[in-house]
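Missing here: one protein chain of the complex. Every other protein chain is in place.
Which chain is which? They are A and B, in the order written, and residues in each are numbered from 1.
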Amino acid sequence: MNRVPHHPILGDEPPAKEVQIFVDGRPVAAREGEMIAAALIANGIFKFRYTPHAHKPRGVYCAIGRCTDCVMTVDGVPNIRTCITQVRDGMRVDTQHGMGAWQKGDGHDPN
Amino acid sequence: MTQTDLAIVGAGPAGLCAAIEAKRAGADVLLIDENARPGGQLFKQIHKFFGSRAHKAGTRGMNIGTELLDQTRELGINVWLGSEVLGLQNGHDLWVVRNRVQTEMVRAKKIILATGATENALAFPGWELPGVMGAGAAQTLINVSRVLPGRRVVTVGSGNVGVIVSYQLLQAGAEVAAIVEALPALGGYGVHTAKVRRAGVPFYTSHTVRRAIGAERVEAVELVALDASFKQVPGTERVLGADTLCLATGLTPLTELAWLAGCKFDFVPALGGHLPIHDCAMRTTQKDIFVAGDIAGVEEASTAMEEGRLAGVNAAADLGYLTEAEARARSSEIWESLNALRSGCFGSKRREAKDYMLRKGKEVIA
Partner (left out) sequence: MSGSLKKTGAPSLEELAASPAFPSEEQFKRGPVAVIECVEEIPCNPCESSCPRGVIRVGEPITNLPVIDLDGCVACGACVAACPGLAIYIKDYTYGPDTASISFPYEYLPLPKAGDVVEVVDRYGGTVCKGTVLKVRSPKAYDRTAVVTVEYPKEFFYEAISMKRLAC
């Protein structure tokens, strides 16, 4: 586990509700309100996607939503920046291959 | 369409301080930020700030952030989070997309752009491996998310960012195997370097990273010495085991909206590159658009806060909420503070660069 429960300046990690996300189908414990990328790193997952042509792994680079290196397919929607998207109980987070694909049946209705 | 006196893009230290000043003066303020939480990079700064005691020195950045948010709430400032400003036209109209799905148009009489800066990258073989990240990224992960990006880190860049983040990595429980600096002398404050040196972290001056090694993640980092012309010296390669490589190689202002708005720019390398030309009121070449913080030149949180105040005061004065005399008095107080922050052996270079920019601003802005 890569969490920092006790920190000399930040103090003890405040209690948070545990939520469950599914990473490539596997249940992973996360803290309510945290970013997807943080939950993955906390659980030892550092490879988030593979590039379209050379199939090389990529992970977090900027961590503030600027570079898009950390994108994954979330709840069927590809290219979601995991560093600035909060987890939700039951969320499906999938390793993205290349540009990803929209999954049928997960109507993403902006209205 | 939402109408407002003043729209501020970016709720980091500059944007927050601008909003507080303008709202106090009586203006109707809309503060817009793309993140889930306001504060910009402030909440990652868990160390005590330097500067003058009168201006929050000795207080941890994260606690300054909490104070600013409290003031924002007390004043009832309207804050839109999760809101990205994707367009700026006619000098007054902002296209905002909220929560990725909802378009909003905002018409503002005055606009302050306080969009900050982004970390520079350094390219070398293996730079795309998971485990290579910006120093700011590591700082976000350890201080905001409270997760360790790795256990053994090499930091490239010995400016204040690289050294402070290295110290904070130690505090979070990681090891720092080396801090690498291309120049023959270290860049950050001596008190920062001394802190990590006595924790046993070695500095390698006149060195750079040659490559990051690993199959699917960083496993080792190869350093190499540089000669006086910054050429790699064959035979001086050295491999350090590491799972994380933090790049602290400078920041570049995020100026897209200023470009879109038609602001004129100048190139000022000492402050991060292409900057929107501005004057001593933080006004750009577009008369109703101001800038504040790192977008106007990469400096520190303390200068960002003061520039935010300056922009807020002058925007409020333009709108008629402050008299010219009040604005002049407040501005001159803020300028005293900015000049103090831009002094000494490190600050004076920034002072020179800002003075150049202000001269340019005076020339070019009506």
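In this text, a contact is a pair of C-beta atoms (placed from the backbone, for glycine too) under 8 Å apart; a residue touches a chain by one contact, two chains touch by 3 or more.
Just so you know, these numbers come straight off a predicted model, no measurement behind them.
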| item | value |
| --- | --- |
| Option touching the unshown chain, where B:Lys195, B:His274 or B:Lys360 are the choices | B:Lys195 |
| Absent-chain interface as seen on subunit A, which is shown | 6-9, 11 |
| Chain not shown, touching residues in subunit B | 47-53, 57-60, 63, 170-171, 173, 179, 184-186, 189-201, 203, 205, 340-341, 343-347 |
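Just so we're on the same page, only the chains that are shown with their structure count from here on.
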| item | value |
| --- | --- |
| Contacting residues of subunit B [partner subunit A, same complex] | 34-36, 46-47, 60, 101-102, 118-119, 121, 128-134, 136-138, 140-143, 145-149, 171-173, 216-217, 254 |
| Subunit B contact footprint on subunit A (complex, rising order) | 2-5, 7-10, 13, 34-35, 37-38, 41-42, 46-48, 56-66, 83-84, 86, 110 |
